[in-house]
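For reference, the structure is listed below as structure tokens.
Every protein chain except one is present and positioned as in the full complex.
Chain IDs A and B follow the sequence of writing; residue 1 opens each chain.
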Amino acid sequence: MTELRWNPEVCAACETVDCLAKCQYVRYSPEQAHGERDRLIRGEETAILKDCVTCYACEEYCPHHNHPFYLIVERQEELGIHPVPKPIEKSQVLMMGPKGRIVPEAVRAPVINLCYFPMMKGAIRGRLLGDASVIVGSDIFCNLMFLHFARNSTIRERLPLMMRNIMTHYLTPAGVDELVCYHDECYGTYTSWAPAFGIDVPFRPVHLFDFLNRRLGAHAGEIKPLGLKAAYQRPCSNRLCPETDVLVDAIFEKIGVERTGREFDHGNALCCGGVMEAQQRFDLAESNRERNIADMKASGATVAAFNCPFCFFTLAEKAAQAGLMPVMMSDLCHMALGD
Amino acid sequence: MKHEELLHRCFRCGWCKMPLNYTDFNCPSYLQYRFESFTAGGRMWLIRAWQQGEIPAGERLAQILFTCVTCKNCVQTCAMAGIREQLVDIFMAAKGELAERGLVPPPVRDYLKAMQTHGNPYKRPDAERARWAEGLDLPRYSGQAYLFYVGDEGAFDELGIGMARSVARLLGEAGVDFGILAEAETSDGNDVRAAGEETLARALAEKLTGKLNDLGVKKVVTLSPHAFNIMKTDYPAWGGAFVVKHWTQVISRRLRALAPAGTALKVAFHDPCYLGRWQGEYEAPRALLKAVPGLALLEMPRNRQNALCCGGGGGNFFTDILGHGGDQAARVRVREAVETGADVLAAACPLCLKMLDDAVKAEGLDDRLAVRDLATLLLAER
Partner (left out) sequence: MNDIHDELVRIVGAAYVSRAEEELYIYGRDQGVQPPGRPDYVVLPVTTEEVRRIVLVAGENGVPIVPMGGGLVLSGLSVPLKGGIVLDMKRMNRILEVNEFSHYCVVEAGTSQGALQAYLARRHPSLKHSVPDAPPVATIAGNVAIHGSGHLSQSEGGFHSEMVTGLEVVLPTGEVCRLGSCSTVDKWFSRAPLPDLAGLFLGWNGTTGVITKVGLKLFPSFPLKDVLMFMTEDIDAVPEVIARIVSTEMGEDINFFVTPKPAYFDGFQMTNVHVVARTPREMKLKQALVRESVQPYLDRKEAGFLPLPAHMKGNLLAAPQKSLSEFADIRKGGGFEYVGSIMPVEGIPGAYRAGLGIADRNGVTYSMGARVVGRGHAVMFYYAFPFNRSDGDEVHRVRHALEEANRAALDLGGIPWKTEVAGQRMILARMDPATVALMERLRALLDPHGIMNPGNWEVAP
């Protein structure tokens, strides 16, 4: 069984305990944080295991890349702690499980992985993405969402099969070794979670932003700058690949969009709150969402830009009610080309 | 029979009788006859019973089937995803099966005979197809951007002729490059097919497409939504792949050229089934009305997808098989229009135009509501 590769001694020696100190959703004193850290190392029940909203941020906060969030998830599972009510958790495990309905299809580069978001197929169009082959469905789905359900075990169990399916049915026959990940979560699975658990990834994952950025460069002459001010909703899963956040700026620069100066952006981004609702923490979800939208508004934005479909489903309506046009990053890029 | 395997999947739940917004019953035959047998669900069960030998095919069954005006309200609201798209096809197929057994109601038989013998339901000679354009100096088709096709009603029906003339003028003023066929026109076949005569419809279609192909026609703009429908959807499989538009779609892209003046008219628009539910076009005609300054477009409660058919489809315009009476769809429709407070009920289809015009007179409402074709209305408001 694949083990989490983390160094308990690094955690034990950590003075700042940034993972907990910087957390936006708990208020531990330094003493409390140290205590939490100690109990986490020892695998004992401790407050953070129930307080955690599973926003992934501490993966980014940890200066030692020692995977504090993945550790929390491990401990939750070991101790039988369920962040989300059990019937919902079990139902999701069933709903999102591989259906064995994979349809082998000839693909060619670039191949875009749409995860389990078939409703996003409409985004793969135009000069930027229209030539891409798309793979989507339960049989290639990264399953990383189960981090929110304290189920590293489900990811461990399914990910090797998913990767095998991707290779066997799509990439290997096509001689393609690169996979563009539309969603940060997929990208994070293959660049952060898999290495953290010692799982080899047989292809090179490419972040959508990387791909879009290069493509926009190639079509530079056809871009009509949008002249928009966008509040960017940084998704939780981007915490697993923070080095890609600068690509948002690169993309925006090319398409004439200003990334408004928000309080809750970059390292300080707020979770959309979708999972807080799943955890039945409705007041928190709501206050969180209100702060988020208010901040978007206050930054002078007229557009709310999303990269995560789940963030979009959770926030789009409220953003629109606040006068911000909700739009996906890929659509902003299409708009700049008039596609 | 075509789609026989679907007949047992109708639950007879009755959703087919209503529009999406439940305003009132929306199936013209049910509105008129009120027996459950005259609904889409009734037809499905009766066709199945007939196919299984539980009931014999007779005059009543023929009446029930041939009174389907193919308005597609049932297709739109049917709750069963497995059968809804095929409903009207099933009824047309059943009509064809009855025809093969000689069980066609006399009015329908006469209509089809006229189509067979004369090539049009008015039993007029082909030469008269040129009459509608007299005095308008319209060029024959010889390679222009569009062929303007007026069809049987545009050639032979008085109101249809008026509409065809107005549309021709509008097209001209909008700068559309078009030609006409005049006496060389032949019937498009849509309503023959709706009456269950697939073979004859196809023969008519192939005759027309042969003609159009010989002339090198690439784009067609039609007067009637009926022609628009069959040419757009079915002609490609029958040898005629043209770009087909309804005249409202062509004019709505050239509104600036019309330069309408102001008006205080209150107008209700009647969505024709073959433009609306059959082809999904609801906005082009409205764009024309909205372009007239001061014109108030008053929507009837049953508008767009919920429109109540005028009852002229399925060949009924020619066969009159549904008959008349207070619950006749067109009469119910004009009463609905009057209730909006509109002065004018505008029609974009020559069949709707006549059905509604007759209905207004039958209702004694002609002092309260004028039925006008949309093109003539627009010309008058310049």
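Quick notes on this structure:
By our rule, a residue touches a chain if its C-beta (ideal position, glycine included) is under 8 Å from a C-beta of that chain, and two chains touch if they have at least 3 such contacts.
Only a predicted model underlies this, so the values are computations on that prediction, with no experimental measurement involved.
When the full complex is taken into account, the listed residue touching the unshown chain is B:A49, out of B:M1, B:A49, B:A203 or B:A362. Across B:C13, B:L136 or B:A257, the single residue that touches the chain missing here is B:C13.
Of the residues in chain A, those that touch the hidden partner chain are 82, 84-88, 90-92, 94-95, 274, 277-278, 280, 282-283, 286, 313-314, 317. Where chain B meets the missing chain, the touching residues are 8-15, 17-18, 21-25, 33-37, 42, 45-46, 49, 54-56, 58, 60-61, 64, 79-83, 301, 325.
Everything that follows uses one rule, which is that only the chains that are shown with their structure count from here on.
Our note on geometry: chain A versus chain B, Cα centroid distance of 52 Å, whole angstroms.
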